[in-house]
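Can you keep this structure in mind? I'll have questions shortly.
Every protein chain except one is present and positioned as in the full complex.
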Amino acid sequence: MGKFEIEETAIRKLSELLKENDLTEIEIKEDKKTIRVSRSLQFENHPVSQMAPPSEDQTIAKKEASTTKQTGEAVLSPMVGIVYLSPEPGAANFIKPNDLVKEGDTLLLIEAMKTFNPLRAPRSGKIVEIKVSDRTPVEFGEELIVIE
Amino acid sequence: MGKFEIEETAIRKLSELLKENDLTEIEIKEDKKTIRVSRSLQFENHPVSQMAPPSEDQTIAKKEASTTKQTGEAVLSPMVGIVYLSPEPGAANFIKPNDLVKEGDTLLLIEAMKTFNPLRAPRSGKIVEIKVSDRTPVEFGEELIVIE
Amino acid sequence: MFEKVLIANRGEIALRINRACHEMGISTVAVHSTADADAMHVRLADESVCIGGATASESYLNIPGIITAAVITNANAIHPGYGFLSESARFASIVEEHGINFIGPTAEHIKLMGDKIASKSKVKELGIPVVPGSDGEITDLTTALKVSEHLGYPVLVKASAGGGGRGMQVVHEKSDLEASISRARAEAKAAFGDDALYLEKFLERPRHIEIQILGDGNNNVIHLGERDCSLQRRHQKVLEEAGCTILDSEERDTIGRKVCQALSKLGYKNAGTIEFLYENGEFYFIEMNTRLQVEHPVTEMVTGLDIVKEQLRIAAGSSLSLSQNEVSYRGHAIECRINAENAADFTPSPGLVKDYHPPGGLGVRVDSGLYAGYRVQPHYDSLVSKLIIHGENRNECVMRLRRALDEYVITGISTTIPLHQEIIAQPEFLAGDYDIHWLAKMVERRTTP
Partner (left out) sequence: MFEKVLIANRGEIALRINRACHEMGISTVAVHSTADADAMHVRLADESVCIGGATASESYLNIPGIITAAVITNANAIHPGYGFLSESARFASIVEEHGINFIGPTAEHIKLMGDKIASKSKVKELGIPVVPGSDGEITDLTTALKVSEHLGYPVLVKASAGGGGRGMQVVHEKSDLEASISRARAEAKAAFGDDALYLEKFLERPRHIEIQILGDGNNNVIHLGERDCSLQRRHQKVLEEAGCTILDSEERDTIGRKVCQALSKLGYKNAGTIEFLYENGEFYFIEMNTRLQVEHPVTEMVTGLDIVKEQLRIAAGSSLSLSQNEVSYRGHAIECRINAENAADFTPSPGLVKDYHPPGGLGVRVDSGLYAGYRVQPHYDSLVSKLIIHGENRNECVMRLRRALDEYVITGISTTIPLHQEIIAQPEFLAGDYDIHWLAKMVERRTTP
C-alpha cells in the first residue's frame, strides 16, 4: 500500500468551514478517497461524571497531569514501577534540585520485576523539581522530574 | 489520484440549507463524488431523542400544537373522542369558515362513551379555520377550531 | 390472544406491561396525561392517546377518556396495572360493558375484596386464617377475661367504630385488662360517640408475608410462593424479598394450599395476592389485592414465570400454563423501590434527570421509565425505578444488590438509593431478623442522635 498523502490544505479548509458554519461533520468522497472532518460539540453535559470517584485509598495517588506552572519540561515515567532516587540505600541521590544534568545522565531508577531501569535525562538542563519521593510507586506517564 | 477539490460554495450552501430547514444532515452523491455535512442540534439535552419515533400507523395523528400563524384563538379539545361536525348524518354542519358565532354556540360534538358532548364557543367571533374533519378521533388538548 | 391491549397506567408498570405485550406479539396503546407526552411508556408503545391534563383525576382516573381511547384504537383489552383504576370494580364493569376485556378479576371479586369487613368474613369462611378475636362486641369483664385468656396475652382492645388508633389499648397482662377497657371505652366515646369495644389478638413483632396466586376463573388456582414485605415506612413497602428468610418450605406449602383452596372455591380469576401478618408460625389475613403488585418481579425471579404474560393468557381465556407441582423456586430475589425522594428526610424530589446509567450484569433487573433528559413529574407517585436482584442464595443476592446499588447512577434528582444502601448494611437485615416496625426504628435511630 502506498503512503498516505495528507491533504493538509484540504483538511484545514474543511475545518474552517466546519467551525464557520457551526457543523459537526463534513465528509467528502471522490473515487476511492474520503476525507471526513468532525468536531464534538462542547456539551456542558458530562454524563456519568459523578460516578465512581477515584477511591481515597488508592495505592497510587492520582496526580493532575497539568502542565507545570514553572518553565521547564516534565520527564514522564516510561513504565509502572517503584522509583529509587539513589543507586543504593544510604547513598546520595542521583540528582537534587538546581543540579545541572547532561543528556543521558541517570536521574533515578525505576524498579519493575526486580529489574532496576535507569531513567536518563532526555536533554541537558537544570533540575527544577523532583516530583516524586524515594521508594514510591509510579504509574506509566506520571510526571517525575522537571528539567529547565 | 487527484487532489481534493474543496467545493467551498457547495458546502456553504448546504450548511445554509441545513440550518434554514432545521436539519441535522445533508448528503449529496453525484457519480463517484459525495459531500455530506452534518450538525448536532444544540439541544440543551435531549438524550434518547432518537428512540421510538411515533409509529406511522398511529390511529390518532400527532398534530403539532404550534400556535397558528393566523390571528385567532384555537379552541382545544377538552376530551378524547370522535368529532361530529353536524348534529346528525346528512344535516348541515354547525359551523363553516367565516361564520360569526356567539359565545355558547355549539361548534361541534365530541362523542365519548356514546355520549355526544357539545363543544361551545368560548367567546363570540369569526370562524377562521376548522382544523378537524367530521367523524375523526381527537386527543385531549388537540386544536379543533380557530376563532378570530 | 388479544391483538391490541390498552395500558391504563404510567411509569414503570406501564413499561412492564408494554414489554410483556410486545414479547407476545401484541401491539400496545399507551394513554397519557399532557405531562407524560415524553414518558418512556408512551415512547415505547405502538400507539398513544393523550386523554387529559396532568392531574391523575383528569387522566389516569378518567374512565370516559380511557374507554374512548380504547374504542377509538380498537383495543381488545385493557390492563389497569396497579394503583389508579386497578381496583375499581366500577371501571372493570364499564370496560366489560363496552365489550373490552378487563385484564384482572371480575368486578364482583374486586368489590368483595375491596370491603375490609366483608372480605375478612368471607376469607375466614373459606378457610383462610384471620386475626382471632371476640366474635363481636365485648360488654362485660368476665367475657373479656375469658376471651383474652383464650387468645393469649397481649390482646388489643379496639373501638368498634374506631380508626386511626383511637380507642385502642394494648393489654399485656390479665391484671391490666379492666383498666385498659375503661380507658378505651372513654376514648372511644369521646372520639366516635360510641363506646362499643371488641378484642383481638395483638401481634407484637409481626412480619408482612404475602402469597401470590393465579386463578383461571374455573376453580383452578395455583400459588407462586411468598414474598416478605415487612420493610415498610408509613405503610409503604420499601424493599421486598422472595422468599421469606424465616419460612420453611413446609410452612410455605401449607399456607399456599389453604389460600389456593379458598380462592378456588371462590372461582377467582387472574392474578391476586393475599397479604398476611405472620408471627410465631401463624398467619393472619390482612387483605387481598385483586391486581398485579409493585413487588411481583421478585416472584418472577425465583419462579422464572412472567406474571404479566400469565395475566394476559388468563384474560384471553386460556387455562393456567402450569400446575402447582410444576412451580419451582430457584435462589433468592430482592426488590428495592427507588423513589425520587431525598433519602434523609423523604421529601419528594421531582425534576430533570441529568445522567442515567442503570447497573448491569448477571442477576440484575431494572424496571424503570427513567432516562437521561427525562423530567420526573410532581403529579404522581414518587416511585421511579425498581432494582430487582436475583442470586443463588440470599447472601449472594444481598452482595449483588450492594454492588448494583453502587453502580446505579441517577443525577439531577435525589433518590432513595442511599436509604437502600443503609438498610442492607444493617446486621439485622443481613441476618434476616426484622419485622414490620424495624425500618421505622432504623430511620428514627439515625435522626435522633
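A, B and C are the chain letters, set down in written order, and residue numbers restart from 1 in every chain.
One rule holds for everything that comes next: a residue touches a chain if its C-beta (ideal position, glycine included) is under 8 Å from a C-beta of that chain, and two chains touch if they have at least 3 such contacts.
Here the structure is a predicted model, which means the values were calculated and not measured.
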Revision key, fill the gap. The one of C:E87, C:E241 or C:D306 in touch with the missing chain is C:D306
Study note, to complete from the structure: Touching the hidden chain, out of C:S48, C:S368, C:S382 or C:T415, is C:S368
Point to revise | Positions on chain C contacted by the hidden chain, ascending | key: 15-16, 19, 22-25, 44, 297, 300, 304-306, 330-331, 355-358, 360-368, 371-372, 392, 396, 399-400, 402-403, 406-407
Check your understanding: What chain A residues would touch the chain not displayed?
Key -> 40, 45-49, 51-52, 54-55, 57-60, 79-82, 111-113, 115, 137, 139-142
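Everything that follows uses one rule, which is that only the chains that are shown with their structure count from here on.
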Review point. How many angstrom between the C-alpha centroids of chain C and chain A?
Key: 57
Check your understanding: What is the distance, in whole Å, between the centres of chain B and chain C, each centre taken as the mean of its C-alpha atoms?
Key -> 42
**Study point:** Multi-partner residues of chain C (each touching 2 or more other chains)
**Key:** 354, 372
Study note, to complete from the structure: Residue numbers in chain B touching two or more further chains are 45, 47
